[in-house]
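Missing here is one protein chain; the remaining ones are kept as they sit in the complex.
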Amino acid sequence: MAFSNGYPFTQRHCLSISQFSRPDIETLLTLGEHYLDLSVQKSGESKVLTGKTLINLFFENSTRTEKSFEVAGRRLGADVIGMAVAHSSVKKGETLLDTAATLNAMNPDMLVVRHGTSGAPALLSQKVSGSVINAGDGMHEHPTQALLDALTLRRVIGGDFGGLRIAICGDILHSRVARSNIQLLNMLGAEVHLIGPPTLIPANVDRWGTNVFHDMETGLQGCDVVMMLRLQLERMSGAFVPSKREYYHYYGLDRTKLAYASSDALVMHPGPMNRGVEISSDIADDPGISLITQQVESGIAIRMAILHALSDARDMQS
Amino acid sequence: MAFSNGYPFTQRHCLSISQFSRPDIETLLTLGEHYLDLSVQKSGESKVLTGKTLINLFFENSTRTEKSFEVAGRRLGADVIGMAVAHSSVKKGETLLDTAATLNAMNPDMLVVRHGTSGAPALLSQKVSGSVINAGDGMHEHPTQALLDALTLRRVIGGDFGGLRIAICGDILHSRVARSNIQLLNMLGAEVHLIGPPTLIPANVDRWGTNVFHDMETGLQGCDVVMMLRLQLERMSGAFVPSKREYYHYYGLDRTKLAYASSDALVMHPGPMNRGVEISSDIADDPGISLITQQVESGIAIRMAILHALSDARDMQS
Partner (left out) sequence: MAFSNGYPFTQRHCLSISQFSRPDIETLLTLGEHYLDLSVQKSGESKVLTGKTLINLFFENSTRTEKSFEVAGRRLGADVIGMAVAHSSVKKGETLLDTAATLNAMNPDMLVVRHGTSGAPALLSQKVSGSVINAGDGMHEHPTQALLDALTLRRVIGGDFGGLRIAICGDILHSRVARSNIQLLNMLGAEVHLIGPPTLIPANVDRWGTNVFHDMETGLQGCDVVMMLRLQLERMSGAFVPSKREYYHYYGLDRTKLAYASSDALVMHPGPMNRGVEISSDIADDPGISLITQQVESGIAIRMAILHALSDARDMQS
């Protein structure tokens, strides 16, 4: 494995896509492909985190992401300690720093953090000696989601994303998944189309070097991949979206809208899905089109890769 | 151990008592007896699930059963991942299948499922590649409870249940424990008496090949074992039971009623008990009569046996 000879990965944390170089990303994806092999995942030989402690610190609920990190950490031999913190019961600002000091004194090697406030994992990373992995912060980033999406695509399409046209559809405004994916897909050479109602597209979107569309028919033209975003229930009525029904009519992915994309277009969704809101069951469950299940598999593999790479980099530096 | 030579156990899942043959049951009980030996449980030699992942997926709260599976899995060396899902927060139908797809992509070897809907574990077992163990589904079955009850009795009474008369008393209507026990005790050759008020006996009970009684005095005649069921708090007033006090008067097990059974009758309860409702403390705490603590010990041993047997069967088939 290229990783073990002349490995250049020197990152201490995983906070955002923008921190990584293109070779860093290649290393992570290659290592992720290695861990997609289940016999590697389950064999005793790969216990590269034996004796290390990983703390899962989730200020927001996310069973899916939390358990993905827990399985990844355990398969690598780490002691995984879960700390689910109800968002309301922890005060912000200073108290996050007290939490950081307390955690740091427990001396974890890895700290996986989800927090409702953008930048909270970066702040924590300055206060603890272990590696911090951002598992989603506010409307900022969710880098491991973008990496798992890239790993999923690489498995199907191969390593070269040049010439690929990928649509990201739905609530771009509030989506950290979209922000991380846009950066990563740009870096890997894909062309990104953003599609959503004007109320759900950020004002400064032109800075991102993407094309923006407000209707699916135009936006999906020539797209090889369609990434649907989850519509948060609290946006479904009121200022952002008139109603579920109307949202589905204009932006929900069904066969008719999918036909605007390339004839062999693939569909992705970070889960959990709102069926009948942003995506039809018909498409979500079609194994010839939907990569949704593979995304979960890739999630564990890419998290194993990130934990492994960060731990290696840290060991080499100390 | 008979299990290791010529072992015929070929079940992929543990969904209901009816799926097992008599030799299957003998295998599980023999293996359960093996694991009742604590030195076997705690020694490193018995790590037959090392490198395997067990997910505890509980849609209903049950600390007792969940922790029993967790201890069993860990003693066998498995990575045990807990997923307590508040019943209300997960939608039914399609969404259970989405959950199944997500879990399956995490590739667990074992999935222990408790769900409020009868048949949910069976549905999941068709959608995942690992083994599904039913830890209680709706009013359907709770097979590991019946197996642990049988293991408990076998330790005290020996392997032959022929000629044994066993009473199951209380809320038969809503009890998955009763349904699993009736099937297993019938299969093992015991005679089963069901005792409860007419409102808590199912309509089709005559199909089960058991005798039904509405008063304890008649029903307990000649019984060697008295299994009391937990009365759910929500049944204690209203249509099913007039009041706690009246229920205890007619169906609560005290010394007077126990005297109707055989003179050396033993008492069981799946826990947790409502003392003074379905059973008196006097009886529950009498070590010469009550097997309630042994039932918990048997619970861990039989769950180790089931996990071991399912894993072995799967490894031989793949």
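Letters A and B mark the chains in the order given here, with residues in each chain numbered from 1 onward.
Operating definition for what follows: a residue touches a chain if its C-beta (ideal position, glycine included) is under 8 Å from a C-beta of that chain, and two chains touch if they have at least 3 such contacts.
Note that the coordinates shown come from a computational prediction; the quantities given were computed from them, not determined experimentally.
K.L.:
So one chain is hidden, and I want to know which residue out of A:52, A:75 or A:230 touches that hidden chain in the complete assembly.
P.N.:
Touches the omitted chain: A:52.
K.L.:
Just one of A:38, A:101 or A:233 touches the chain that is missing; which is it?
P.N.:
Residue touching the chain left out of view: A:101.
K.L.:
Sort through B:52, B:75 or B:257 and give me the one touching the missing partner chain.
P.N.:
Result: among the candidates, B:75 touches the missing chain.
K.L.:
With the missing chain put back, which residues of chain A would touch it? List them for me.
P.N.:
Contact residues on chain A toward the absent chain are 50-53, 79, 81, 83, 85, 94-95, 98, 101-102, 104-107.
K.L.:
Residue-wise, where is chain B in contact with the chain that is not depicted?
P.N.:
Spelled out for chain B, the touching residues are 38, 41-44, 63-64, 67-68, 70-71, 74-75, 271-273, 275, 281, 292-297, 299-300.
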